[in-house]
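The complex appears here minus one protein chain, its other protein chains still in place.
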Amino acid sequence: MDTRGIFIDYHKCVGCGTCEMVCSLVHENACAPALSRIRIVRYRREALNVPVTCAFCEKPPCLDVCPVGAITKNYETGDVSIRAELCIGCRQCTQACPFGHMNFNAAQGTAFKCDLCGGDPQCVKFCWTGAIEYLDNEIAVDIKRSSFADSVMQQHDK
Amino acid sequence: MRIIIIGNGAAGNQAAQTIQNRDPEAEITILGAESIPFYSACALPDYLAGWIKRDQLFLKSSLNRHRVEIRLGQAVEDIKPDRQAVTAGGELLFYDRLIIASGSRPVLPNIPGIGMPGNFVIKSVHDIDRILAHNPRRIVVIGSGNIGIEAAETLEYQGCKVSIIEMMPRIMPRLFDEFPAMLIRKILENHGIEIHTGEKAQEVIGNNRVEGLITDCREISCDAVIWAAGVRQNTELARAAGIEIGSLGGIKVDSQMKTSHPEIYACGDCVETSDLLTGKPALCLLWSCAKAQAEVAARNCLGEKIAYPGALKLVAEDAYGKPCMAAGLLEEELNKKELKIIEQETENTYHRILIENERIMGIQAVGSMEAMGPLLYLMKKMVAPSEIKRIINSPVLLKNMPWMLTIDKYLQ
Amino acid sequence: MFGYAGKMLEVDLSTQNIKMRKLEPDFAKDYIGGIGFNARILYDEIPAGADPLGPENILVFSVGCLVGTPFPTASRMEVSAKSPLSNGFGSSNSGAFLGLRLKGAGYDGLIIKGQAQKPVYLLIEEDKVQIKEASFVWGRDAWESIDLLKARHYGAEVLLIGQAGENQVRFASIENGYYDGFGRTGMGAVMGSKKLKAVVIRGSKPIVPADPKGVLELSAKGQNLIKSASSYQAFCSYGTMNATIPYGGFNALSVHNYSRGTLPDWKQRAGRQIVDIYGSRHIACQSCIIACGHLAEITEGKYAGTLVKDMEITPTVSYSSNVGLSTEASIKSSELCQRYGIDMSSSGSVIAFAMELYQKGIINKDDVGYELAFGDDDAAFALLKDISLRQGIGDILAEGVKRAAEHWPGADDYAMHVKGVEIPMIDPRGRWSTWTLGILTNIRGGDHLRCRNPVEILRYNENLYYYQKERFGFKKPMYDRLDMPDDLKSAAIDLENDTVDIAVMSKWAEDLINLYNSVGICIRPPVMETIGPTILAELYTCMTGIPMNPDELMAGSERTWNLMKLFNLRHGEVADDSKFPRRFYRELQSGNIVDEDKVQAVLEQYWQVRGWNPGTGHPLPETEKRLGI
Partner (left out) sequence: MTQKRLYHNASLCNGCGICQLVCTLEHCRQWNHYQSRIKIVNDTERNAFYSVCCSHCEEAPCIMACLMNTIYKEPGSDITVRDLYHCIGCRACELACPFDAAVFDVIQEKVVNCDLCGGRPLCVEYCPNHALTYDYPEDQADKNRNQAASQKFGASLLEVFKFSGKEV
């Protein structure tokens, strides 16, 4: 099983939106943040930026609410994907996703979501700040853990 | 791209509509054997009863007449797959893709008296016109599928005395299990329809005109017989062109609705697809299946790669104001491994849900259709009933799927 | 049409007429986008002698043609109109997310004509465009207005004017969201004169490139190129604050209205370290990989609670050195300028001008109402408010230094402007370079942003060979990497003696920056250093499907520059306008003055390089013919 996933460090993101542009360009051959699988929430006044993308939940709410079974989870690879040909465009998944990740292409009338570019996420490649990373679950948690430990130690040293 | 569609029915028109929506430049020719425009066969009983007017039968179509040529009254004589052409009205028409949606026709048994005036089928508008012109007062309906039941009900509404003859031991034998079938039978009988099950028609008697029917049990005097004992696929054209025919008698297609010839697709009543729930070959002669198949066939014609998930039997019926519905498989069609039947009965309603191997395999309801739509989709999604419990226990999910609350009571 | 949105929106506020203009491929190729479109439209459609604040003036917003790609820094948008300050071509550039949004709504540009009867705002929702009544925001500051407008129109991008624009302060800016703005040349006053409070844009149409794969590859290449620039790391961390200290060191800062060249505590006031003290998060524009902006937060003291995008060289120099405010006050000044919707450079210059007049006794407390002194933040902010609201003396100062100086005899000596536009930042007496010649040659008047050496190494400040050349410190790899035609490169740069020919380099630099403004990328040094016409031409071809080579691209940029010059000449510019303020020629600063004759000689040389008449600065017929104007 592939345990890698996209990990986002909200504090590193500067909100440049390169990931959105690259994503829409790779998947839709067009430059449009609205067609991007990864979207940035920008708190413009506070200069905070939160990229939002699919978490590939183990129990995906989008899968549960889909009335036609167009969303499937492959429990071997962990992948959650949409079969566009089955999608009826009811937008229930866009409402169900707790992250607001599930996107909707109004022109085609289907929902769409992150597919990790088949294992080589382009947004990660183009993200220059290091805010978006494609890491093994264990490593990502380890980084988080050690950064927390560092801060504790610094407090302690003071 | 030139596309020829054989058949001016639900499948043919749906295919044309889909192609036009997706590729407005495609040149479409629809060849219809009947010389009347596209109408809904499902509304024929309503027309027979006088609930709707004749013009309401004809469906409005938003096809662009500059790009779509509809030739009515032109039966296709043969298909020449090697030349990519069909002959219709002596003319050779070439195609890039061909969609066969030739439909089906009612079966008439080969018994004495079948050719006499007063023998009717219900398939086209003309059949109804003929019944209305005949103005029968005492009618026998052979077969109790949905067409038979609807015909009986509408004729009874018109003041006729109606009897139903069914070969099998219960009515609607392909649609309902025994108990719900009995409920429906009661409703019908309460309204004065005579029902004889387990009988077979033997002979139509009369003197140049139907005067009675002899079954293996009795003789019924009547002035008309309506044959609704099944339909057969129109596969002669395809068979003559060398297109493979399946074991059940329909045109054999793959999941993309493609026949054994790469340029020829087929959809509608004339094909043999697989069942959604079991995956076995199945015939599904229903309007909604025909439309879904036509959509798939049309999109694959245009080069998309869309798979048809499989046919699902799905019938909604109105028995004297009581909605009845059936979807999926019957108890006798199941393997009965870990079979669980949930039945709920109130004064006016009855629900039956068949669960096998933690999968919903069949739903039948009489009297109320509440929550049946969501259940139907759970069946299509192959969701285990235990999942529903999980969804109801999760406020986040429930917020998006409140109808689960109504389903829940059926699965307790 | 690939790459472009394919149409421009034309709104006549007098008649409430809304039209779509189709973008012709030939026009698109010749004028590229952004400032190119603006120049052509203004040149064709504004009659000579039009009043900049009257209904005849036209306000054009155009998006750069590469905006919408992931190419680094492709986010810029250009607004132009006849400037109320210079009476010539007024133009200003801004980034953030506005350009993409306008293109996403389906327009390459927005042309605003006429004058509304009462305050209105324009609501653009893709194909649905409405002129709406704006009395609920009229009179409010920019930030309040944005909050109100965004509450009405969810997720919209807003460009608007503050009170300064409403009151037609001649150096009012158009604000682009909270922190960005089209500052210079008084575009806000033009928008205010049209009674247009805001333009609210919603939309998310895709922009379809001709060759998406190529765009992606070139964007990756662009990222790598910019990352290889020598100044990249420094700019990522500190943004434009990198340049403050060297200019202080050269005595080339505008301190106290150019009466001095540096401040003794300059390093403590405006060094990089203040980014570490006050700066918190980086702020990037669309597709930017530098993110030079910082959110500045003041947590204690007089200005506690201030939260603004700051720590940039313009507000720092304008308020911290020119007006002499403390660092915290200069951060506060950014917020005030953004709220009032006023140009930071010009307002700083005007306040410094008033303070110097007060110091010299030309104006006194009776005129002003309070005491003015350099470094007094309360007085400076009171004056800023008076100017924005046109109260008291502010009403005179709101006309800009050139016009205000006419009110008081003797004030003319202290009016630091070129062609009516206040000079920000640099003092040519401290450091003579391509950049300072750019203040003279700039189409939009006294401004430093339209001509700068592609590679700026702040190491030397010698006036070599009678102002003809500047000493540089070019290294061979840098020279090799510079994307410039070989013949021009050898003419402009003398690698052996380490000098740059100012006249030749000026033309190249101006055309290059003009090209950036046309395609919509940023002029931050890491970009200037590495991105040239070659990669832009490739990207243009991939994006639009229109074949383009670097020479055509540079010719297009030059065409635009000449067109803008012709616009200025038609509207009354004469050769004599290209003069520094008298102070630079006469008053010693750190022992230096600028030699008027020698500067004139360089200027004439520059005109010659441009193909203009060396005596009058008028484009020659053959130049016009070559460029096909």
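By letter and in written order, the chains are A, B and C; residue numbering begins at 1 in each of them.
Throughout what follows, a residue touches a chain if its C-beta (ideal position, glycine included) is under 8 Å from a C-beta of that chain, and two chains touch if they have at least 3 such contacts.
Please read all numbers here as calculations on a predicted model, not as lab measurements.
Can you list the shown chains that the hidden chain touches?
A, B, C
Which candidate, B:M372, B:I388 or B:L411, sits in contact with the chain we can't see?
B:M372
If you put the missing chain back, which residues of subunit A would it touch?
10, 33-34, 39-46, 48, 50, 52, 67-68, 87-92, 94-95, 97-104, 106, 109-110
Name every residue on subunit B in touch with the hidden partner chain.
13, 40, 42-43, 46, 51-52, 56, 59-62, 287-288, 291-292, 295, 314, 316, 318, 323, 325, 327, 369-374, 376-377, 395, 398-399, 402-403, 405-406
Across the whole complex, list the residues on subunit C that are touched by the chain not included here.
Considering the whole complex, subunit C reaches the absent chain at 125-126, 128, 146-147, 150-151, 154-158, 177-178, 202-204, 307.
As a working rule, only the chains that are shown with their structure count from here on.
Examine which chains touch each other and state the graph shape they make (line, ring, star, complete, other).
Topology of the interface graph: linear, an open chain of contacts.
If you count the contact pairs for each chain pair, which pair has the most?
Top-ranked chain pair by contacting C-beta pairs: A-C.
Based only on mean CA positions, could you tell me how far subunit A sits from subunit C in angstrom?
Here the centre of subunit C sits 37 Å away from the centre of subunit A.
What is the distance, in whole Å, between the centres of subunit B and subunit C, each centre taken as the mean of its C-alpha atoms?
71
Please work out the Cα centroid separation of subunit A and subunit B, and write it as a whole number of Å.
Between these chains, centre-to-centre, one finds 44 Å.
Multi-chain contacts only, two chains or more: what residues does subunit A have there?
In subunit A, no residue touches two or more other chains.
Got the subunit C residues that touch at least 2 other chains?
Subunit C, residues with two or more chain partners: not present.
Of all residues in subunit B, which touch subunit A in the complex?
299, 304, 306-307, 309, 374, 377, 380-382, 387, 390-391, 394, 396-397, 400-401
Going by the contact rule set out above, which residues of subunit C touch subunit A in the complex?
68-70, 72, 97, 100, 104, 177-179, 204-209, 212, 215-216, 219-220, 223, 227, 280-289, 291, 295, 307, 309
Please output the residues of subunit A touching subunit C within their complex, sorted ascending.
Listed in rising order, the residues are 11, 14-18, 21-22, 24-26, 28-35, 42, 44-48, 122, 125-126, 128-129.
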